[in-house]
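Excluded from the complex is one protein chain; the other protein chains are retained at their positions.
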Amino acid sequence: MNQIEPPVIEYAQVAPLLVVFGAAVLGVVVEAFAPRYLRKAIHMPLTLLSLAGAFVLTVWQATQSPHNAAAMGAIAVDGPTLFVWGTILVLAVVSVLLISDEDHFVGQASALPGSAEEEESITARAAHTEVYPLVLFAVGGMLLFPASNDLLIMFVALEVMSLPLYLLCGLARRRRLLSQEAAMKYFLLGAFSSAFFLFGTALLYGVAGTVEFRGIAEALTRVGGMDTLLLAGTATLGVGLLFKIGAAPFQAWKPDVYQGAPTPVTALMASGTLVAAFGGLLRVFWVALGGLEWDWKPVLWGVAILTMLVGAILAITQTDIKRMLAYSSIAHAGFLLVGVVAVGDAEQNREALTGLLFYLVAYGIATVGAFAVVTLVRDAGGEANHLSRWAGLGKRAPLLAGVFALFLLAFAGIPLTSGFLGKYAIFAAAGGADAWPLVIVAVIASAVAAFFYVRVIVLMFFSDPAADGPTIAVPTVSTSIVVALAAAATVVLGVIPEPVLNLASIAAESLFVR
Amino acid sequence: MPWLSTLMAVPAVGAVAVAAVPKRNETLAKQLTFAVSLVVLALAAVMAAQFNPGGDRLQFTETYSWIPSFGIHFALGVDGVALVLILLSALLVPIVVLASWNEAAGTPEAPAKRSVKTYFALILVLEAMMIGVFAATDVFLFYVFFEAMLIPMYFMIGSYGGAQRSYAAVKFLLYSLLGGLLMLVAVIGLYVIAGKNTFLHTELIGAITDPGVQRWLFLGFFIAFAIKAPLVPFHTWLPDSAAQAPAGAAVLLVGVLDKVGTYGMLRFCLELFPDASRFFTPLVITLAVIGIIYGAIVAIGQTDIKRLIAYTSISHFGFIAMGVFAMTTTAGAGATLYMVNHGFATGALFLVAGFLIQRRGSQYISDYGGVQKVTPVLAGSFLFACLAGTAVPGLATFVSEFTVLIGTFQNRTYLVAAVIATFGVVLSAIYMLWLYQRVAGGPPSEGVKSLGELNGREKWVMAPLIAVILALGVYPKPLFDVINPSVTQTLSIAGVTQDPEPTLNVAVQRGAGQ
Amino acid sequence: MQPAEIITETGGVIGASWLMIALPAVGAAILLLFGRLTDRWGHLLGTAMSLASFAVAVLAFVELLGFDEAERRRQVMLYDFLPAGSFHVEMGLLIDPLSISFALLITGVGSLIHIYSIGYMAHDEKRRKFFAYLNLFVAAMLVLVLADNYLGLYIGWEGVGLASYLLIGFWQHKPSAATAAKKAFVVNRVGDFGLALGIFTIFTTFGTVAYKDVLANAGAAEQVTLTVIGLLLLLGACGKSAQLPLQSWLLDAMEGPTPVSALIHAATMVTAGVYLITRSGAIYEGAPTAQLVVTIVGAATLIAGAIIGCAKDDIKKALAGSTMSQIGYMVLAAGLGPIGYAFAIAHLIAHGFFKAAMFLGAGSVMHAMNDEVDMRRYGGLRTVMPITFATFGLGYLAIIGIPPLSGWFTKDSIIEAAMHVSPVLGWVAVIGAGITGFYMSRVMFMTFFGEKRWASDAHPHESPKVMTWPLILLSVGSVLGGGLLIAGGTFAEFLRPAVGAPEEPLAFHPVSVPGIVTIVLVLAGAAYAWTKYAKSPVPEVAPRGSFLTTFARRDLYGDALNESLFMRPGQWLTRLAVFFDNRGVDGIVNGLAAAIGGTSGRLRRIQTGFVRSYALSVFLGAAAVVGALLAVGSF
Partner (left out) sequence: MTTHYLVLSALLFAIGAIGVLVRRNAIVVFMCVELMLNACNLAFVTFARQHGNLDGQIIAFFVMVVAAAEVVVGLAIIVTMFRTRRSASVDDANLLKN
């Protein structure tokens, strides 16, 4: 009779995960037992502290070496993971600060828009404090996703990350119909794509006999790149991942969801989810399917080019600020993909990874900042998202407009902003991998993209303010902190990027453990 | 003492200070700006006095590591060429400040969108960057300034320009940005292919040997510079920007910013890619000559004073580019001096035109006539500027134009080019004098009768310009002494060891100096 | 024999000869800089400066005579002007017989005209500016003739062009004046274009532009090169000296105040071309073809100018025509080589005197007839303005070449020299002289003889002393000048060190076949003019006249030609270019932007908003990715 030896789990290494998930569960308990009026008072510190604690643990982990695969090789706690964790946690904290302004969330999701009960829910200043545990679960998923070292964990992480977000999308206080529609679209398409992900997993399992990345990587050396199952699996798996980062032709959901979702949630998705998704994407393609490089590289080239162009070109004619930012995030996903295909020898990979990590930080923070500003430009019907309403903002609120312009310039990649160095790092890596055509397309896309960023600046500063222009909401302390932080980070990363770059390259040193 | 970084720091700090001035107290902001610019001028003068033409190639060098991960240094240093251009900027800025004293207030039909102090703060920011771009000896640092310079100018045009300002500003920014991004690709290529892990210009000289590669990189740099300079056919942004920008901004734009293009050709194209430069020279010379004639002809046909001046500048930039690529020390030195003189001459033209336009409230030549009868001094200064524009002997512009032409002629290969270019001298007489005739000649037209004479401030704006143009026209030697060695070095790097010998060299035979 | 060596001068008056230029330059600077402050005494300062400059010239001249012939070419180094790469020019002055004679003429006649202008411009509120420009001109002209290198010459060359532009357009409020000024400058620029190219070629050939080195080594250069240089310089000369085909500007230039016409467009500036050709003698002697072209241009112009002169009713334009023609003589002479140089310059000086006298005379007349220039409104003025009549008359006799006035000496020597080289040229010159006899008499008689045809409000009166004295002095010069210069070949001898001399110098024969023929033709012309304009009444409106007359009136259709050949195509080209720039070049730029925008607008419709179509895109995308990967894998 053979007894099953108990699994070994390095709790220290997965501590950040445990903290976040633990806090999430605790949050649910709070929802269950704490009186309504107390809930927020409990949730806020709980959420922020857990995230902060997780961050501290991550930093502490970073100082511990060597990093390796934890929990029976299911979770890889290596340099990139830790860096991505740090990034996600920071972005999560910032996003939570935005979310804490509950004016964004519906009092009672089940109430019909415009119905009596909604009225009373508003008058009662009811709020869905479930938001906080949901966010924590989502963040937990985001942390697990890039760390997961086998496809099953990754699938679970994917769902843990996505399901709460589906719900959060539907909780906007105003424009409920749009919000619900966004949730529905995100949910159906997300489920659809995860089905592809799962199918790919199945096929790869069929090829390798295991879903562990290590095993798959080894299997590749046996079967080689000619196996149809293998290629089909890679492709469908890739579809699931590319959907999450919103690469063309899987980008369709992004503008609708970003527009419909409550802006703080959009901020979280646009920053945290993107970072997590790229972490996972890198792990799958570089670690598990690294041996298949020569097969998937050309395909990703195509996807990258398509994504950059679609994002940049479609954004030009957008009239809704959030939609525009969604397309801009598609374009940036394209730029990041350029870094993903810039693989080569170990040194080259390190450079590419460094660039990617830096880019993710720079872009994530700027994005949260941008959406934070969006939450502040409001009129009677809530946020004033139509671009025409932003005309002359520079005159009415010079500081706010200036900061937003800063974020836009960072997106456009103007020197002395974080965005520029991010772009540079990625393009340089691509150049190092001799992907010059890709670089050329990338810069052309950047030039096109620059147009709509510049256009917003023109609107804000050079055109006359609309007669009944939007009012600038007095930012809550938390929101102002977010904006200030993001702005500062954008400038600092643009002028003295060395510390972060250093961290990134150290993180990239170990590359990915297998 | 770190001269160059001081030169940059002073205006930068000054800009912050000016921006900090309370909004109501505009005069203080202006005075502060003026004071700062004077300090910069003084510093620059002292520095120039310490420059030793016979000494090292680069002087006042400073090198600090900026982004080690990318091998980027904050490296400054000037040779003769950079020095004179820095002097040009330092001298023009106070003049522009003085000239723009009441301009930022905006014209009746196009009221300025933003505070006056911002305008002056922007001027100082721009000055810091202009000095930086000429002083940078690190290719990446140069690029950073090259791109960052666009932003303040973008706001100056967009916020304080004429009726079409947004269109002009966007066109200006996107056009330059596109060029800049192409250059970014070349910069990356330079870094990757040279594989020296440094951007220090001196290190990179001779680093690229493969002529094929050189050509691609050359194109990357050259197109950016050709857009900046601007050479036909990349010129159409200039007339719009110059016509819409307030006179002061126009002076800095055409007088200094565009010089970065021709300076870059001399400093980067020739030195980093000598073979490619020689390969492309015929093309460049052709473009330049086309630009000279074409710009002049189109200028003749303009109906808007500022557009006309812009086109004359396009013609003049043709001369400069031709001189740079004529590959003789004579033409090179001439071209460099041309950059300086053109700054002053066009500056004078734009400023006087600005005075006229401010008084008459119209940019259309047809709205003028008989000005010299009403305001002799204003008309006199205008005439002087026009004469400088058509390179009349005794004025600085003549020296440089003649030198460029004779230097190009010297290179037998481009004899025809030189001959055609020389015909530009005739055309310049037509566009300048016809402009003067239509504006100042004939009986005073309605609306001109009431124009006021130059006031004290405006006289003080013109006086230094006129003085400099005259002085450099009669005694250009000091500048040549500084320029000659640098140009000779540049050309020797580009593989031009000595100018073509005259068919029978009397000078040598007789040993006479001339 | 060859010109003498150039010696570098250190001290003496010649050493300080830069003052000649500096003084008027400073004058101009002061007058322009201090503006209205100097209105009261500005004209005096200007005149003083010009006179001072003249004084320096005289002293320099005297000092120069002090040296023996071989040492009369003295170079004064001023400063290191333009060290650009291998193009290195040190600015200096070359004081030699040639340049000093010009300097004397310029400053001398210039000063007289300054004095005259005090009176002539007395009522112009911008008189101060006028004197500033005059001083500027004198300075520039002196740079032109005194510079010791071609760059210096070019600077002076364009400088006088500028001064002439300013002075022709002095009355800017008259559109005609503004246009004429611009035209003058532009046409001159065409000439300068040639001159510049000539200098470029000189530099690429000799590696320097200093006379000292260039002229001494001209012989060593290939003939082709020299021919090219010669022709290019000639183009410059044509521009400045209003020779065919660049003559058109001179007649319009009469829009300027009369003293300007006298100083710049008769006495000095327009003769710069002659100076250039003479100065570059060494080059032309190496290029016979170029010389031939020079003589042809000269001959053609002297006839053309004469014909134009016959038909003009505007007194100044008539005189301008004659100026063209007279300069034609000089150019012709200069084209003949060493044999002609001395005569060219002699005629130039003499012409400087008598033409100035006549222009100022004309000015005086206009002054009296409240700026009426149409000779058909003159007549019988000899009684009311005796001094003007006398001085003008002397000038007239001189120009038509009545012995023993200066014109007779100088022109006849030119004719003889021409004969000596080629009879054809000689006879052309003779015929030209005949026509001169006619048209100058025409001017003379229409103005001072015949019945009065004055406008009702005209009250002619003699001009003030300040205007008449210069007239008297100038007329004296025009009477004696020629004799002093030509008789006994003194001037030729004086110039020899500067321009060289033929092996057997041409002695002056008072009586010669061409000489006799010339006199006869001249008298015939004069007589015909007498019958036509003094005896018979002159219609106050010009008769339509024969084709030849209209042809002459229209300046031989020079302007018509320029218009149809250059101006109209030019305007057309300009319009085309502007259109091309806006629609073509800029059109592409904007079109590209529009295209991208359009694509965007069309593409965004794909985002239908139906979740099922999104799912479809995902599905198709997945299919595509799978297909692509399989395709790639199967390679």
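By written order: A, B and C. Residues from 1 in each chain.
What we mean here is this: contacts are C-beta pairs under 8 Å (C-beta built on N, C-alpha and C of every residue); 3 or more make two chains touch, one makes a residue touch a chain.
These figures come from a predicted structure and were not determined experimentally.
K.L.:
In the complete complex, the chain left out here touches which of the visible ones?
P.N.:
A, C
K.L.:
Sort through A:Phe105, A:Phe187 or A:Phe335 and give me the one touching the missing partner chain.
P.N.:
A:Phe187
K.L.:
Can you work out which residue in A:Leu163, A:Val223 or A:Ile444 touches the chain that's missing from view?
P.N.:
Per the contact definition at the top, the residue touching the missing chain is A:Leu163.
K.L.:
Quick one: which of A:Asp227, A:Asp256, A:Glu351 or A:Glu383 touches the chain that's been left out?
P.N.:
Answer from the full complex: A:Asp256 touches the omitted chain.
K.L.:
Given that one chain is not shown, which residue among A:Ile9, A:Ile42, A:Val59 or A:Leu178 touches it?
P.N.:
A:Leu178
K.L.:
Just checking the interface: what residues of subunit C touch the absent partner chain?
P.N.:
Looking at subunit C, the ones touching the missing chain are residues 604-605, 607-612, 615-616, 619.
K.L.:
I need the residue numbers on subunit A that touch the omitted chain, in ascending order.
P.N.:
109-110, 112-113, 152, 155-156, 159, 163, 166-167, 170, 176-178, 180-185, 187-188, 191-192, 195, 198-199, 201-203, 205-206, 209-211, 255-256, 259-260
Keep in mind that, in the parts below, only the chains that are shown with their structure count from here on.
K.L.:
From the centre of subunit C, which chain's CA centre is farthest?
P.N.:
A
K.L.:
Weigh A-C against B-C on C-beta contact pairs and write down the one with more.
P.N.:
B-C
K.L.:
Of the chains shown, whose Cα centre falls closest to the middle of all protein Cα atoms?
P.N.:
Taking the mean of C-alpha atoms per chain, the most central one is B.
K.L.:
State, to the nearest whole Å, the distance from the C-alpha centre of subunit A to the C-alpha centre of subunit B.
P.N.:
It comes to 45 Å between the two C-alpha centres.
K.L.:
Find the geometric centre of each of subunit A and subunit C from their Cα atoms only, then give the gap between the two centres in Å, rounded to an integer.
P.N.:
79
K.L.:
Please report how many Å separate the Cα centroid of subunit B from that of subunit C, as a whole number.
P.N.:
Distance between chain centres, rounded to whole Å: 36 Å.
K.L.:
Provide the list of subunit A residues touching at least two other chains, using ranges where the numbers run on.
P.N.:
451
K.L.:
Where in subunit C do residues touch at least two different other chains?
P.N.:
none
K.L.:
Which residues of subunit B touch subunit C once you look at their complex with the stated criterion?
P.N.:
On the subunit B side, the touching residues are 171, 175, 232-233, 235-237, 294, 297-298, 300-302, 328-334, 337, 370, 372-373, 377, 380, 387, 392-394, 398-399, 402-403, 405-407, 409-410, 412, 418-419, 422-423, 425-426, 429-430, 433-434, 437, 440-444, 475-477, 480-481, 484, 487-488, 498-510, 512-514.
K.L.:
What does subunit C use to touch subunit B in their complex?
P.N.:
32, 35, 79-90, 149, 151, 154-159, 162, 165, 169, 172-175, 178-179, 181-182, 185-186, 189-190, 192-193, 196-197, 199-201, 203-210, 212-214, 216-217, 220-222, 225, 573-575, 577-578, 581, 585-586, 589
K.L.:
Could you pull out which subunit A residues touch subunit B in their complex?
P.N.:
Within the complex, subunit A touches subunit B at residues 354, 392, 394-395, 398, 409, 412, 414-416, 420-421, 424-425, 427-428, 431-432, 436, 439-440, 443-444, 446-447, 450-451, 454-455, 457-458, 461-464, 497-498, 501-502, 505.
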